[in-house]
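A single protein chain has been removed from this complex, and every other one stays in its place.
In order of appearance the chains are A, B, C, D and E, and numbering begins at 1 in each one.
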Amino acid sequence: MDKMDNVMIKAATLSEALPYIQRFNNKKIVVKYGGSAMLDAKLQESVIKDIALLKLVGMKPIIVHGGGKEITKWIGKTGMETNFVNGLRVTDADTMEIVEMVLNKVNKGLVQKLQKLGVKAAGISGKDGATMMVTKKIVKGGDLGFVGNVESINPDLINTLIEQDFIPVIAPIGMDDKFNSYNINADDAACAIATALKAEKLVFLTDIEGVYTDIEDKNSLISILTLDEADKLIEDGIVGGGMIPKLNNCIEAVRKGVSRVHIIDGRKEHCLLLEFFTNKGIGTAIIANEGTYDNEQ
Amino acid sequence: MDKMDNVMIKAATLSEALPYIQRFNNKKIVVKYGGSAMLDAKLQESVIKDIALLKLVGMKPIIVHGGGKEITKWIGKTGMETNFVNGLRVTDADTMEIVEMVLNKVNKGLVQKLQKLGVKAAGISGKDGATMMVTKKIVKGGDLGFVGNVESINPDLINTLIEQDFIPVIAPIGMDDKFNSYNINADDAACAIATALKAEKLVFLTDIEGVYTDIEDKNSLISILTLDEADKLIEDGIVGGGMIPKLNNCIEAVRKGVSRVHIIDGRKEHCLLLEFFTNKGIGTAIIANEGTYDNEQ
Amino acid sequence: MDKMDNVMIKAATLSEALPYIQRFNNKKIVVKYGGSAMLDAKLQESVIKDIALLKLVGMKPIIVHGGGKEITKWIGKTGMETNFVNGLRVTDADTMEIVEMVLNKVNKGLVQKLQKLGVKAAGISGKDGATMMVTKKIVKGGDLGFVGNVESINPDLINTLIEQDFIPVIAPIGMDDKFNSYNINADDAACAIATALKAEKLVFLTDIEGVYTDIEDKNSLISILTLDEADKLIEDGIVGGGMIPKLNNCIEAVRKGVSRVHIIDGRKEHCLLLEFFTNKGIGTAIIANEGTYDNEQ
Amino acid sequence: MDKMDNVMIKAATLSEALPYIQRFNNKKIVVKYGGSAMLDAKLQESVIKDIALLKLVGMKPIIVHGGGKEITKWIGKTGMETNFVNGLRVTDADTMEIVEMVLNKVNKGLVQKLQKLGVKAAGISGKDGATMMVTKKIVKGGDLGFVGNVESINPDLINTLIEQDFIPVIAPIGMDDKFNSYNINADDAACAIATALKAEKLVFLTDIEGVYTDIEDKNSLISILTLDEADKLIEDGIVGGGMIPKLNNCIEAVRKGVSRVHIIDGRKEHCLLLEFFTNKGIGTAIIANEGTYDNEQ
Amino acid sequence: MDKMDNVMIKAATLSEALPYIQRFNNKKIVVKYGGSAMLDAKLQESVIKDIALLKLVGMKPIIVHGGGKEITKWIGKTGMETNFVNGLRVTDADTMEIVEMVLNKVNKGLVQKLQKLGVKAAGISGKDGATMMVTKKIVKGGDLGFVGNVESINPDLINTLIEQDFIPVIAPIGMDDKFNSYNINADDAACAIATALKAEKLVFLTDIEGVYTDIEDKNSLISILTLDEADKLIEDGIVGGGMIPKLNNCIEAVRKGVSRVHIIDGRKEHCLLLEFFTNKGIGTAIIANEGTYDNEQ
Partner (left out) sequence: MDKMDNVMIKAATLSEALPYIQRFNNKKIVVKYGGSAMLDAKLQESVIKDIALLKLVGMKPIIVHGGGKEITKWIGKTGMETNFVNGLRVTDADTMEIVEMVLNKVNKGLVQKLQKLGVKAAGISGKDGATMMVTKKIVKGGDLGFVGNVESINPDLINTLIEQDFIPVIAPIGMDDKFNSYNINADDAACAIATALKAEKLVFLTDIEGVYTDIEDKNSLISILTLDEADKLIEDGIVGGGMIPKLNNCIEAVRKGVSRVHIIDGRKEHCLLLEFFTNKGIGTAIIANEGTYDNEQ
């Protein structure tokens, strides 16, 4: 009876998930959602289903998302010109308007998908409840416009939603002390929110498998990095490019009390389940120097 | 001492507000916000300040807003073509995308202004928490696309926000049972929400002073309309045009338990305070046949 | 990479469990635990793990257990003699003492196994909080001694434990209005408790695969029985023996408001997961005449 | 249209009150009520209406009152003789009986007026719930009888009333450790209660405009006094007479954590509104050395 | 050892109180306190101690008191003249002022005695929280002045006090719809309050042992009266004088849902304990026609 074999395997698998479900019961899990996992329809469905499952088995996921390539697309559609400072796009008032429209559209789209799965979700930006307050980001060589650094998080609205069983879906927009709108890097926003919520885990869905000691060698993937090791990787120039700010975010979050921060490959189907329901997880985990990494503990 | 005279008048005025504040203490007040009051910057500021004041003196305002002329503007910006059925704009999938982006932008803009005044606000659409579920609106002569009639309201998310002291700001977007997005007429949305919340008042901010028996004669403004009188005005063809659906919304809301529904002139500064803090209010009130109209009772 | 294939299958399996987890979220599930599933150590472990998992994914399981063959064993050990009435063992005062000792031992043993898995459990009998009050069971032909029929359930203690996140483990002992101890048939106790708690499901773990139309023909297993069909099976003499009282318990529980009652094969490993996490479940379900059987709805 | 101008001014005035209402939202405000504001019927009405308004716009007022000239009047009515020590009236047992009767009469009269305005109020003395415990006041030159210094405040009853939305109206009577009744100076009682409640403001309604550097010169009214400045005024003998104990009460209250203490002119109609709803308030404010005085912050 | 015998008797007595304590656990008990039990210092102490004990063993006593002979004494002291209508004292405005002063003095005196025993108490009148609203009592032959009939009870303040563990001590003063003060007969007030609170027992402390069939014959004391029997006693003229209104109050209270109403002899020390902690109680109990009288049930 082939079919019964299958259901037996299924039952065994579920049974094996027990310690992991237990381990993260009632814990706040911040997921930074972006990259390919957002662009590919099938991956998007897999991520949303995973998050819904995390919620249903007793965790408290919070989604912080970027805008993917939608922002560029809509700037194009409206025929706006884009200025650059040091190769970084300037977010002038008109651009900020588009950014906010796009991010809110993406935001409500994620809410829609979660609700479709029967999970309660509510989409907010950092403006709602003045959740994220920022200061203008200053860079050498020019004015980036309305790009902000997170100054403070007011977690009241997020916690209200969590307590009433909603998954908060958060667009990375904040306000300065004059209540102007600012764009925030989604990684930065996720890091600040995870820290303010004292989250158990912060997971970055990225387009890379994790941190490598040798980017050319797939076998050099690092599973666990202590803070000291992570600092050293940057110091020694072993990691570079886009990984440096991401790693710095991870380091900061762990320093400020998030137990474990993960860089995982969002291009892999069910990557969140693989991270949460297997002993060693996937990708790279950044932990405190005195910490250990084991999903069962 | 001229100045002291002024502050004495001020004190007297505040003192006179006592019975009105008492009358609406802790009551839910749904404000449909649209028209000129949304387009003119000064009026917008006056409306937002009024709503903040209603909140602070103990009422529980809920804002339902439209998109004003912004939707048309952004359809123009992106060079989309618009189709019409019986003179009504067709909301195809692409148009719906713009509608949603614009409504969410307007939504967060209102939140921003309320927060700037120090009042807690949170912006949602009918998709969050599956608050507004719709069915497709069917008209003769063609397919209007993603335009919906409200089928049901789930007030949980709105009530969660109210209980935690946030002013809910609601964009009139809903989902059908396949979880597709639909545009909803903001008057209809306000009416459905006021009914579901068992609101004490539903106030439509419009670009007209109220209901006239003779539209040409400013002196024919009707202060109070019972349900029967309102029905008769429509039957007898005395009111017409855009007033008919608005009046029908009012009639429905009163029938379903909203105590008083008001059509007031949003072009008048502090129109909401004039409505709430004077004995006879302004504009036209629609009340139950057995009801009375007096803000003091 | 063989191993990655496995974890992918694992992730897919977990993902497929989503609708079932959702379906029974926060629902009270009464499990009558007895038979082989209690005697065989490996099956016992599988049942306990399954119940722990049901708890962790958001259900509220309640265990009602029998004493298995332990009672007979201990009566033997103490050299007591046993009297019979119509082939039924008489529970005199001395026997009742042993019955109670054994049932409480079994009870605390189950608590121990659940706690070992990290799940909070508390073992009670129907005497605690006067949870189960009985009247003496009267049979023709003799006096059965301290054997009781459940007269009333006071669910306060059980609900207190559930609300504080404990799994209640209940031994089928009650008291009469003179506060004497009585033995209760575990099936009867489970049925009365499920009814009093308005449980969503009542599951009997038995030593049979379910109800057959022809006990000799394994292919004649009935998946779903409406109340009328179940009544008819008994009337027509198609089922017999020990199945009749069990089926009558099922019928009564459904009549009194338990949505679905299940007779499943406790000899099958992970039988509870198979019942809860597959669309059609296993064994036989007894449902209301107008009901439908589908774990997804 | 003259009338519309008036309502517009009214609306503007209300709108201007917004920041003040916001500033004191949910804050506990202790009002020491006595002097002319208690004797003159019109002033009394104005004070009660002001307090009702403070309550309705979200503050939590607490009234501590004296007995005005009523005590002397009733001592006269009953033909009692009064003894004096150092010019201070001796409160013997008979006098204390009258004092208590009169204070409770005044107390319930204030409750009555607040209830008439539709505001919930409850009148207590320091004996109820053993709210105010005292020790006998010792003065040189004789025995003042039942005159007490506040030793401790049990705020439970007051807080119970506040939480249930009543305005507590408190007569300044306490008990010693033998549970004998004592008269307490109303200023002292108000000061002790404000301190125990960690009130935001303590306002003394007096028969003077505030503190002057030169009592003869109306222009020398001091708006703000830091603790150091207040101490110095007393040290330097610039203030004198009845102002010294009052100022000492203010100083003590600020030292013990009341943010701002005010001496305002109770003879001015709506003096409380003028204090709370204008930027600079009226009268004299005593604040911490490092404090600032601005009702908007 | 004589002493040990005594303590053993003591222990036995306490042990015997068990079923009575259980019977009235958490039940609201209204005690109308007046007559000799109020005038005699020793009796007063015994009543207060009894009430404190009832509170401490888990009941919820509420005291409604009269003014005893104090009102007459103080009217005398102030040299006021008293007018009569049909032999009833007229309560003009001046008299009402005295009445209120005296009742509040008595009220706070009872609070003081309870607090001295370490029991939390709070004294209110029917004016606080608008607890008792009245209409003017109309009698033939003249105007009685400010004498009121209870129209309605708002139990919120009383319940607030009970929930926070205070014994409410209530003076029988109410207000009419113009918020004027009125004197209320204390028996009437107690009856109205017991009814509004759905009290378990209403006990009148009187200067008589109970109801007699023959007032001259001490052996004719009636222990239990059903409503019908009580009606008949009045109809047949067997009871007369001051007993008629009291009996009517009892009848009304039982009709409106108070389980048992008692007329007991307040001149007997510990009369309340004798009523509550003996099987048959003392005095006369008025019960529903279908009721039974037994403190143990």
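Simple rule for what comes next: contacts are C-beta pairs under 8 Å (C-beta built on N, C-alpha and C of every residue); 3 or more make two chains touch, one makes a residue touch a chain.
Keep in mind that what you see is a predicted model, and the values were worked out from it rather than measured.
A.B. asks: From the touch rule at the top of the page, work out which displayed chains the omitted chain touches.
C.D. replies: Touch partners of the hidden chain, whole complex considered, are C, E.
A.B. asks: With the missing chain put back, one of E:I62, E:L157, E:L273 or E:I287 would touch it. Which one?
C.D. replies: Selected residue, touching the omitted chain: E:L273.
A.B. asks: Can you say which of C:N86, C:Q164 or C:N219 touches the chain missing from this structure?
C.D. replies: From the options C:N86, C:Q164 or C:N219, the contact with the absent chain belongs to C:Q164.
A.B. asks: Decide which residue listed in E:K10, E:K73 or E:K256 touches the omitted chain of the complex.
C.D. replies: Hidden-chain contact among the options goes to E:K10.
A.B. asks: Looking at E:L39, E:V57, E:I234 or E:A288, which residue reaches the missing chain?
C.D. replies: E:V57
A.B. asks: Since one chain has been left out of the picture, which residues of subunit C touch it in the full complex?
C.D. replies: Looking at subunit C, the ones touching the missing chain are residues 77-79, 97, 100-102, 104-105, 107-108, 111-113, 115-116, 120-125, 127-130, 156-157, 160-161, 164, 166, 173, 175, 179, 181.
A.B. asks: Mind listing the subunit E residues that contact the chain we can't see here?
C.D. replies: 7-19, 21-22, 25, 46, 49-50, 52-53, 56-58, 117-119, 269-270, 273-274, 277-278
Criterion: only the chains that are shown with their structure count from here on.
A.B. asks: Expressed in steps between touching chains, what is the minimal separation of subunit A and subunit E?
C.D. replies: Step count on the best path from subunit A to subunit E: 3.
A.B. asks: Determine, using the mean of C-alpha atoms as each chain's centre, which chain is farthest from subunit D.
C.D. replies: The most distant chain relative to subunit D turns out to be C.
A.B. asks: Let me have the rounded angstrom distance from the C-alpha centre of subunit B over to the C-alpha centre of subunit C, please.
C.D. replies: 55
A.B. asks: Centre to centre, by mean C-alpha position, how many angstrom separate subunit A and subunit B?
C.D. replies: 37
A.B. asks: On subunit E, where are the residues touching two or more other chains?
C.D. replies: none
A.B. asks: Strictly by the criterion at the top, what is the full list of touching chain pairs?
C.D. replies: Pairs satisfying the touch definition: A-B, A-C, B-D, D-E.
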